[in-house]
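Only one protein chain is missing from this complex, and each of the others stays in its spot.
Right after this comes subunit A.
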């Protein structure tokens, strides 16, 4: 699986993307083989989710940090892109003001706030897509890892982080469009967003980024650094006693992961045409975790697979049975954690677990608990609150 998935996953991603692109652009709309813009847009969206899933898997699967706030980085990347796209609208807005976005005129602002400067220039905006999530992640991660906040506590404060950002971005006077966010984008570096060639190009670019992020992540976790990281995940104290500084190992992967999530968000916004504070919702972050759990925590290809599968299911189910989606999603959370803790790739992948090994200690505990053995249960119970052994 190791060799195969290393070569196969990016090949499949890019291959599928190119086939979709050809079927969309080169076949007539009447042809049976024609793929509609809608499907291409969906594929592009899934790929952005796959990037987010990859980011979550890097920190959760390889560093043991269960993040419930990664949508914050995704949304921040998205907002950076949204700011560029908003500036790109220029004088084509409702108020036809080239210097000020519509929503600022609407709330009576006279000039562009300082933090909006530069976003009209595409390269600057793209640098910000990387820098803004990275800075937030670096500050938050530095504080958290240095004071050894771990396990559930860390999960809860990541959730509080994204919740605080959600509340902040809802405010009109933040200057990001408040409740409504930013939308009504016209074009991206000169290409109209409503043209199918642009949609297809964005999808292919998302595929390339996903493949590249996969290869990069693959290289990172396979490196010496990645091996220490897995050691930190499995036995943080022991790693520390061996002379490593776990907080810095975690911080690096945390920032890298935030940047990948930011890129995902930035690619997401032009494809869905809107960015609003809803993207910060804690529920979004947790949903991303379940993609990874379904696909297989600690397997990079699993994260991508999980994101695509779960979201495909969501698209199908919300279309067919709107009420059933939350049951399905909730059931997925419960069933996967109870019966398939290693996810699809972990369970069914050839040479399962070879890609990276998950800690087996808690699996034993889980099995013991299912067997109902009081003594083992006691040990498991005593472990509660100790993030290291159990996370």
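By our rule, a contact is a pair of C-beta atoms (placed from the backbone, for glycine too) under 8 Å apart; a residue touches a chain by one contact, two chains touch by 3 or more; residues count from 1.
Here is the rule we go by: contacts and distances are computed from a predicted model.
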item: From "Type-4 uracil-DNA glycosylase", "Multifunctional fusion protein", "DNA modification/repair radical SAM protein" or "Urea ABC transporter permease subunit UrtB", the hidden chain's UniProt protein name; value: "Urea ABC transporter permease subunit UrtB"
item: Selected from A:10, A:151 or A:226 as touching the chain missing from the view; value: A:151
item: Residue of A:256, A:289, A:308 or A:344 touching the missing chain in the full complex; value: A:289
item: Candidates A:108, A:243 or A:323 - the one touching the absent chain; value: A:323
item: Of A:98, A:127 or A:338, the residue in touch with the unshown chain; value: A:338
item: Absent chain, residues of subunit A that touch it; value: 66, 68, 140, 143-144, 146-149, 151-153, 155-157, 159-161, 163-164, 167-168, 170-171, 282-283, 286, 289-290, 293, 323, 326-327, 329-334, 336-338, 341, 362, 365-366, 369-370, 372, 374-375, 377-387, 390-391
